[in-house]
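Here it is, the structure in full.
Shown here: the complex without one of its protein chains, the others still in place.
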Amino acid sequence: MREHHNTDYGRLIVQGADRPGIVSSVSGVLTEQGANIVSLDQYSTDPSGGRFFQRTVFHLEGLSARFDQLKAALDQKLTHELGLEFRLVEAKRRKRAAIFVSKADHCLLDLLWRVQRDEIAMTVPMVVSNHPDLGDAARQFGIPYFYIPVNKNNKTEAEKEQLNLLKGNVDLVILARYMQILSGEFLDEVGVPVINIHHSFLPAFMGAGPYQRAKERGVKLVGATAHYVTEDLDEGPIIEQDVIRVSHRDTVEDLQRKGADVERLVLARAVTWHCDDRVIRDGNTTVVF
Amino acid sequence: MREHHNTDYGRLIVQGADRPGIVSSVSGVLTEQGANIVSLDQYSTDPSGGRFFQRTVFHLEGLSARFDQLKAALDQKLTHELGLEFRLVEAKRRKRAAIFVSKADHCLLDLLWRVQRDEIAMTVPMVVSNHPDLGDAARQFGIPYFYIPVNKNNKTEAEKEQLNLLKGNVDLVILARYMQILSGEFLDEVGVPVINIHHSFLPAFMGAGPYQRAKERGVKLVGATAHYVTEDLDEGPIIEQDVIRVSHRDTVEDLQRKGADVERLVLARAVTWHCDDRVIRDGNTTVVF
Amino acid sequence: MREHHNTDYGRLIVQGADRPGIVSSVSGVLTEQGANIVSLDQYSTDPSGGRFFQRTVFHLEGLSARFDQLKAALDQKLTHELGLEFRLVEAKRRKRAAIFVSKADHCLLDLLWRVQRDEIAMTVPMVVSNHPDLGDAARQFGIPYFYIPVNKNNKTEAEKEQLNLLKGNVDLVILARYMQILSGEFLDEVGVPVINIHHSFLPAFMGAGPYQRAKERGVKLVGATAHYVTEDLDEGPIIEQDVIRVSHRDTVEDLQRKGADVERLVLARAVTWHCDDRVIRDGNTTVVF
Partner (left out) sequence: MREHHNTDYGRLIVQGADRPGIVSSVSGVLTEQGANIVSLDQYSTDPSGGRFFQRTVFHLEGLSARFDQLKAALDQKLTHELGLEFRLVEAKRRKRAAIFVSKADHCLLDLLWRVQRDEIAMTVPMVVSNHPDLGDAARQFGIPYFYIPVNKNNKTEAEKEQLNLLKGNVDLVILARYMQILSGEFLDEVGVPVINIHHSFLPAFMGAGPYQRAKERGVKLVGATAHYVTEDLDEGPIIEQDVIRVSHRDTVEDLQRKGADVERLVLARAVTWHCDDRVIRDGNTTVVF
């Protein structure tokens, strides 16, 4: 059974400076509160002086009713005594995600179809686009589609409009082949994680026309990278990557088509893991449990 | 740094019937004894009434000297109070493995080369074979080679001779393309895990000439499976699997050659994980942390 | 550019007993008729006494008008002089495919998305099902959906009804998770190739509940196989296969979900190649150019 189908499952994500006894303290609090640990992943970059990460899934009868009390107990132990950060979530609370798109539909359709099958612990209250093209695709899944044109003159205004739509309504923004660069101000304001998908090659082909240039050097693999968006474009912490094999027979158009197949799978995996609270950011890297 | 290079690292493997509070109890004992948890993986098949598995790596200053005391404390808590099984090992103790071969050298050479680079936490006190062919290969790595011919008349005797060599000298037997079936008696007597590697196909082609028959049906993937040996030939719990892509241009000989490339990688991964105590057997399945 | 977007591209598929000079004869006829070879793949199982296969894509100005003349010239040379079989097709003629489904939508939707984007050189004049569930999914793409219930009492009749729908209207039948076994009579009557997709494991788990049994043995890979249907269920010539990695953390439901992701990719590739005339059947095997 997927975790989010169980009303009494909770997740506790802990991170901070490593020191002896954290696992013991965390599990001690959970046990005292009557929770039973279902799974626990822990990782430390270095036991002396490193960074500590832990994801714990637990079962607690009547979790909703006892949530605040559990949170207070964890706060006392983890924040005040041990100086750690933690997040406590009920597994049944699906993340609310806005999906940003432009004209390409492959990532959007794949996500919406998986949400419809309840494969991803996510709801999609809105699709936002700088083009009108994918309105039917979104609405056919019963999802509102907001068309906000963006050009170099109205970008600040357009982003303000986007932020108004998002504010308080979403826990996540997914850039599903959204072909506009978000400003630093937008990223500061949005207040929720932003996940992007983009093509990747070994080696990278920077700048314009990467598929054309990959073709010209005879690359044998095309890939995709899903990452959290930071102000350094295409440079944020990586969540997931994958590749597909190509050959000299593939035209530039074929490379793009095969790239699209990888993009939708990689984005779907990254979003699924994020919504299951499996991904912990640590500076510019990630721990994926 | 690999775990086995650190003299103060230990590993604790726990398994048994799940019940509330195990993680907390285990980490409590470790903390009380002064150990710091470096990494912890835990998995439960079902939090109510399921099977519980945990692998913990910890650091404890002066581990060798305090090993017996720690073991006694764990025995008290885990065996007597909680009814669980556990194994406690020092990471620096490499597993001692006998490698059994016949005529094919690809798996043997790959393992010996990795051991020489200290990639696998293993020593190889002996290579045992039913053919003389690979003696030079083994001895070039400074490893004794014992040639024990096996035929249908002397099988019982030959296995007795093998058991005499192994008894007390090894923690693991690796069948690296050893083309004889070990008897149930041998497996009962040997007293250490036995890992085997064999080719695999989707779907399987049972019986003789599998590569020929795979070719005749146009298979597009050939693979390999590493597993613990049980009395059901080629049917024990699976440790690792992988595949490689083939085409109609590949002859039966090419399929075997590509299959060999997968075999050596899959076997090396399985053995590495086993020697790092990452693989927990549970009936006919495995948990690989 | 995809081949089927070019109105003057043709494909010539030749197969038969190998003998000296076939490539030369075939290319001679094409050149005499004014065609320019765009790509040519040839393969022979054994140059003396083996089977010969060739796929040639060519450009011929005004192909449609000159099709019959070219076909007659090839017939003279290939059939009568060299005793070979051949197929001549215009690349712009998309294959007409009936898609058979039951209740699972993943393969159906993936195919229809790709057809909508013109990624596959195929049209879908009908979806046929033994359940009513996927009617909306098909009709949303503007495709007629025919619901023909099948049970053990009406199977012969139901297949007759299916054959009536297909007769003359399709070039291909795709079983996209159609959970009924087609009778030998149906396969004899249908007169077009039938492609099926099914899950695959290394090793195979025959019979009921394969995912459950794969889980119980700790498999690390689940896969899918697309093949032409013959009277031996799940035993016809293989077109394409692929696998995805799984672990002990995956429940039986997770294995099925991951299996579904592989199934739709493998089926899409197999159908794309079939529609591009890249797959040549040879007894129970295939040559995929």
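A, B and C label the chains in the order they appear, each numbered from 1.
We take it that a residue touches a chain if its C-beta (ideal position, glycine included) is under 8 Å from a C-beta of that chain, and two chains touch if they have at least 3 such contacts.
This is a predicted model, so every value here is computed, not measured.
Among the chains on display, the ones the left-out chain touches in the entire complex are A, B, C. Of A:114, A:215 or A:257, it is A:215 that touches the chain left out of the display. Summary of contacts with the chain left out: across C:30, C:109 or C:222, the touching residue is C:30. Considering the full assembly, A:43 is the residue among A:9, A:43, A:113 or A:145 that touches the omitted chain. Mapped onto chain A, contacts with the missing chain fall at residues 43, 200-204, 215-221, 223, 225, 234-235, 237-243, 247-249, 283-288.
In the full complex, chain B makes contact with the omitted chain through residues 1-2, 39, 106, 109, 113, 119, 140, 249, 251, 253, 257, 261, 265. With the whole complex as reference, residues 18-24, 27-28, 30-31, 34-44, 47-48, 54, 59, 245 of chain C touch the missing chain.
Rule of thumb we're sticking to: only the chains that are shown with their structure count from here on.
Same-residue interface: chain A and chain B share over half of the residue numbers found at their contact. In terms of their C-alpha centroids, the spacing between chain A and chain B amounts to 36 Å. For this pair, chain B with chain C, the centres built from the Cα atoms lie 41 Å apart. Chain C has residues 249 in contact with two or more other chains.
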